[in-house]
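Structure first, commentary second.
Here the complex is missing a single protein chain, while all its other protein chains stay put.
As written, the chain order gives the labels A, B and C, with residue 1 at the start of each chain.
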Amino acid sequence: MFNREILIALAIFEALVLGLGFALSGNNYLMLLAAQVLLFAVFVAAWNIIGGLTGQLDLASSAYMALGGITTSLLWMKLNVPPLLGVFAGGAVAMGLAVLIGLPTFRFGVKEVWYALMTASLVVILNNLFRYTMGPWDFYLPSKWGLIYLRPRTYFELFLIIDVVLVIVILVNVYISNSKIGYYLRSIREDELASESIGIDTRSYKLRALAIYSFITGAAGFLQIVIYSSFSYRLFDTSQAISIAIMGIIGGLGSISGSIASAVIFRTLGEYLRSSLGGVFPGLDLLLYGIMLIIVGVLKPEGLAGLFNQIRRWLGK
Amino acid sequence: MTPLDLLVAAGQQVIDGVFLGLFYAIVASGLALIFGVMDIINFAHGDLIMISAYFTWLLSMTLNLDPLFSMLLTLPILFLIGLGIQKGLINPVLGKEPLIQIAVTVGLGFVLQNIALGYFKAEPKGYPAPLFSGGFSLGPFVIYESKLVSAVVSLVVLILLSRFLAKTKLGLAMRAVTDDRASAMLMGINVGRVYLLTFAIGMVLIGVAAGLWMEMGQVTPYLGTSFSLVSWVAVALAGLGSIQGLIISAIIIGVAQSLGSLISPSIQMAVVYLIFFFILWFKPRGLFARR
Amino acid sequence: MASKRSRVPLIIAIIVVIAVVAAGLGYYYYTSKPSPAPTTPTTPKIEKVVIGIVQPLTGNYAIFGQEAVNAAKLVVDIINNELGGVRSLGGAKLDIVVEDAGTSPESARLATEKLISEYHVPIIYGAYISRFTLAMGTVTEQNKVILVTDALVDDLSQQGWMYFFRVAPKASSHGVSAVDFVLDEAKAHNVTIRTAVIINEDSIFGTTVSNGAHLELIKNGVEVLAHISYPYDITDMSPIVDQIKRLNPDIIIAIPYFSDGVLFAKTAKAAGLNPVFIAGAGACGFTDPDSIKAAGDAVLYYTNTYSYNPAKPTDWNQKLVNEFETRYGKMPTEAAGEMFYSIFTIYEALEKAGQMFPNDPLNPDNLRQAFLSLDLNESNSIAAQLYPTGRIKFAPNGDNLYAGTAVLQVQLINGTLTSVVVWPQPQAGVQAIFPRPGT
Partner (left out) sequence: MSGARVILRVDGVSKRFGGVVALDNVSLEAEEGGIYGLIGPNGSGKTTLFNCITGVYKPDKGRVFFDGRDITGLQPHVIARLGVARTWQKVRPFRNIKVIDAVIAGGLLKTSSISEARKIAEETLELVGVAREEWGKLGSEISLMEHKLVDLARAIATKPRLLLLDEIAAGLRPHEQEKLAEVIRRVWRERGLTIIVVEHVMKFVMSLSRKIFVLHEGRLIAEGTPEEIASNPKVIEAYLGIKPA
């Protein structure tokens, strides 16, 4: 499962992340940014399971994130369930919804753009329904801090928590990728009919991928709420879901290193552009972001992973 | 409310919904055509409408011309722009994975939105006194001239489009490509040329939708998002290959949205998407698919 | 499989990680313990005071943020060049650093952290949208930075924040003012108002304003036939207008955003909707120059409550309006107006802090004292000359005790549609047109 190269790569990655974390720990701004970047990487890495490995263009990441996060928060606020436990319930609720969507969807072979649109409209539907029931208000987390609430006082500790989650998600990805389910999911991504004919129960495997992805996203959703320290129906955000999928695509489908790299690079770059150019030229950051998407899409569809491979080959020769 | 009141209320919403639906049909037609013929997943559709609406507005204001007429001037320009976009952006991603197409078109959407924001700023732009801005009563119902006109114009354009697809050589070629790309190539159809013209014609339809919108409302850089998903929902309901199907689907959406607002305007779009959701659940090929 | 191969590189990698962790932890605990963020420069001579400005410069609200930033630049230039900076601080100049609030509370919060971490600003102004401001407030409180806001939602002053001030009138008072204005005029014109319909876009702001209006209507014995919320990006207003038409209320209180306001006015006109009066509250979509341009005479006779009175006949207000128009080619609207009086209030607070605490004027607690001790009126302050009610004094929760709005109405003056102030004191030569002609 976890061969030497992968473990070493992960160790080096962690050394970099932690080293960076310590170096930045004096600067609240950069620390908060780093925590957000890592959390974004968590969502993209989770998406990689359904989008990258399985090839289902899922645009409902923010729905699972919001649903899981809100569930965890409400369990804490109403029933006093500490979020350290509550996140599992949050993940389970998100997974429940996902499976409910996945069962009929995968039976009828809803694919490609239709699956994308179906999941995108799921976000809109939940957004509207939650707005209808919660109203426009923001709901604040209780003023309690501590590890069992997954709510540390400093950004640095939050960064460490998110880093742990990221490592877990990476390990899950690696595990899946190198085991039977991973081979099957990649086969499904390439061709569902051919996969069926070699004995793969495509519907069941797609459901499994969806369940794992939605569980992780739902459980990690609470961390997003911790960063906001409040929640509202606005967490069901179409553009957030789209950008998570896009990061996964740019990273290179199915490549865990690529998707994490693209999450980190693009999220950091986006913040840099917002803060350095947003005030001077409104919208320039998003404009450049769009141009980059086009360039990557047109010229380098294998994404960053393709670039990595090219560099690797070039170094090898 | 008495039952009669309720009936009148519902009747009014159905009338509004049908007009809205016919407008949605023209909004979605460009997407349906491009998606059908070229199999391109275009997430920038709404943003193309948005940018075309700015064109219309600009012409209307500088020439002091009603959007319905200035629209006619924008159409040839949009045709040319369509050729350009197809050559530069769409051609390279033809036949690529859907995800890549989505990435590129989402990128195009970002670019268009922020060019509009930079150039036109965020204020809504509208033509202050369109020709058809009044209304009249029909029994207990109100008829909005602008909506009536947009419904009629879009119906006429769609009928023309359907004639074009059925009668002209190019139209037949486009249909052949929609039905079976491989056979169309074997039949000697120049698929590349068909694609080019399809996108350009799609842009013209987008221009018509934008012009009609400027007769009714205002444009902001973020108008596109309102139209993108609705267009896709219409295409999903209709399935590919039938303009009548598209019109009926769009009317279903318009009426659903309009009736949904009786419950609460805040969730009217949720009603539309719920219908979409269930259709995909149970009839993933759409209601009127030909293939 | 891997287990049979050499483990040496793996062990090395693990050692590297542990070393980094250990070194980092040591560094972290060594450096982080005594670190109250130094917001006050220790040098006695203050060259300049940097004010952080967080405004939405992208996204749907960019229009307001852009105008506010323009206004800030103008005001700061005037303070520095014409008033000689903050005199009690030895003529220290004001400087502004602008950050885009982006499109989410997340980015607003990042922007705030950046201003504090990298510019050590003592005062931040922002961020128009209440959700963004809430996210900022948790940061500014923690870091003891003064937050002056142009976000109007009532909640903000109910968070128990110490370093929070709001000169502008809060949201619910917009709703109250709109109702009071209509009922005042109705009384003056002997019109009886029995029924009303409220419509609002369903953001926190729209909902808060509309709730204020709702309560005020009930208090005055007006029956609210319907209270309809809708999303601000609505593209079809006719279902709502149809519904109002069937209910046939005496008045409509509308709290739209921008595009939806124009859309409502156009649709209402087409439907022939003509109640006794249509009053907007916090409704830029009715009276702002850009919406008049887009809506044409559809918005004729519509009114709107305004956090700022551009027609206020005080010297300083006329001067600012003129200079704004000369520099940017358009009338200042609410976003600019709030910036005008808020920056001048900050300026007066800085003057006060220099007088009260000459040794440490920028200490957050001293600054807070200076803000709280302000009592401004039109004769002693520029800020008050710019404010609709002409008085500014802060309650302990940071709200202006004398907050109030003006009411603007779109009228046809010399053949052009113009917004004029009609309430509480109409501007020279103008009167509210009430009820709507033709009713």
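Simple rule for what comes next: a contact is a pair of C-beta atoms (placed from the backbone, for glycine too) under 8 Å apart; a residue touches a chain by one contact, two chains touch by 3 or more.
Values in this document were obtained by computation on a predicted structure and should not be read as measured data.
S.K.: Which of the displayed chains are touched by the chain that has been omitted?
M.R.: Result: the unshown chain touches A.
S.K.: Considering the whole complex, which of A:R131, A:R151 or A:R189 touches the chain not shown?
M.R.: Residue touching the absent chain, from the options given: A:R189.
S.K.: Of A:N27, A:N178 or A:T268, which sits in contact with the chain we cannot see?
M.R.: A:N178
S.K.: Can you name the residues of chain A that touch the chain not displayed here?
M.R.: 178-180, 183-184, 186-187, 189-191, 193-202, 253-254, 302
In this section, only the chains that are shown with their structure count from here on.
S.K.: Give, as an integer number of Å, the spacing between the C-alpha centres of chain C and chain B.
M.R.: 37
S.K.: Two or more other chains touching the same residue: where does that happen in chain C?
M.R.: As it turns out, chain C has residues touching two or more other chains at 58, 62, 66, 202.
S.K.: Which residues does chain B have that touch at least 2 chains other than itself?
M.R.: In chain B, 114, 117, 225, 264, 266, 269 touch at least two other chains.
S.K.: Would you mind writing out the residues of chain C in touch with chain B in their complex?
M.R.: 58-63, 66, 202, 228-231, 233-236, 238-243, 245-246, 258-259, 262-263, 266-267, 269-272, 290-291, 293-298
S.K.: In the complex formed with chain B, which residues of chain A make contact?
M.R.: So the residues of chain A touching chain B come out as 51, 55, 57, 104-105, 108-110, 112-114, 116-118, 120-122, 124-125, 127-129, 131-132, 238, 242, 245-246, 249-250, 253, 281-284, 286-287, 289-294, 296-299, 301.
S.K.: Give the list of chain C residues in touch with chain A in this complex.
M.R.: That would be residues 1-2, 5-7, 9-10, 13-14, 16-17, 20-21, 23-25, 27-28, 31-32, 35, 37, 57-58, 62, 65-66, 69, 98-100, 102, 104-107, 109-111, 113-114, 116-118, 131, 134-135, 138, 143, 202-204, 206-207 of chain C.
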